[in-house]
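For this view, one protein chain was removed and the others were kept in their places.
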């Protein structure tokens, strides 16, 4: 990743399908709010144990007018095992209510397209996008709630020319 | 369940498929050993959090000459979401190494056949079968390790005319 | 507590003794930094399980030039059981390294003086003081790391005319 890539606009979410939302979402439409994207695979133990519960806590802690939490189901292994029909049951059983995008399959190789555009190293990865739509953080693996609460608040407190 | 049903012979495992074992297993072939069956669904949070890790601890704690641990994937909801191909990836990702039977689909209704024969109330359920092949305990939900360790040891200590 | 008490200057820490620091600390001397005070009793289970580990995480997460973490041992029950000699061993065994003030015994009744001045309801209580020395939050019981990380960052980001 380039030195100042983290202040570039976040790449768009390329979704084959959206769940838990009546209509597709676009990052442009969320300008003015901080966006948290939990990138996960439904059969990734670290996502189930750590990443997704943390995303649920974020959604419950911050005002939805300040912070939007999204899931990105970015399957890069066991593709046949983690289909949308399985994901739908998973979200129901784990009571995950925030909108989840199914990352668009890649055209060359196992990596789906949004995952590739964000240069993700694996799952879980938690992404932070600021009110202006810029990519500001990308945490692969575990990040502590204390750190994350602080990072999100920095972004909340930035004024937005958009919002 | 009848008053003395718990001392009857355990019903056979009716499996559509076996995973983690080179060939199908039959309870008759396990006579002389205590058998622990963890009945689960791969998308059941209580199974993932509690039941399956407990079954793994049992498999690591007792000698395999005394105790055999099996899984029974008894899907009674979200059937299309928990297919054998998904289960296979799940077992791989969660590092579950003991043999797992895929319960045979029921002919009338959502309950699979072994689940119906054991009159299970849901998942997770942990079943204990003694050295003689008799059904001795059936724990639905959470059971404490301390209780389970004691119960398994009672069965280990029973002499077997078979073994 | 009065309606706007939370923006008043935080009362001074009245300490009979300080541990983990070569010399006594005064809040005035910490102006320019955010101050976190973990109010605890060494035999309070919620303090041992939740409050003190959280204070340790705060000390490890934020820069000491931004955030100072202090303990306040405010014994209001079992006074003979929680003496400074016991506290010293406790801090050693639990590897608590931040400075700890022993709250000055009250002159009328069981409540020690700083605890009374801050109108604390019990232990654990976590107090936040801003860079200007004003009392900004007082959490009795458990507060989530995500919330606390966000609250501390708000205070960190406030500019200080003092610092």
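By letter and in written order, the chains are A, B and C; residue numbering begins at 1 in each of them.
Keep in mind that, in the parts below, a contact is a pair of C-beta atoms (placed from the backbone, for glycine too) under 8 Å apart; a residue touches a chain by one contact, two chains touch by 3 or more.
Computed from a predicted model, the values in this text were never measured in an experiment.
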| item | value |
| --- | --- |
| Interface with the unshown chain - residue positions in chain B | 57-58, 61-62, 144-154, 156-157 |
| Residues of chain C in contact with the chain not shown | 43-45, 48, 78, 80-83, 85-86, 88-90, 92-94 |
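We adopt the following convention: only the chains that are shown with their structure count from here on.
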| item | value |
| --- | --- |
| Pairwise touch network: line, ring, star, complete, or other | line |
| Distance from the mean Cα position of chain B to that of chain A, given in whole angstrom | 37 |
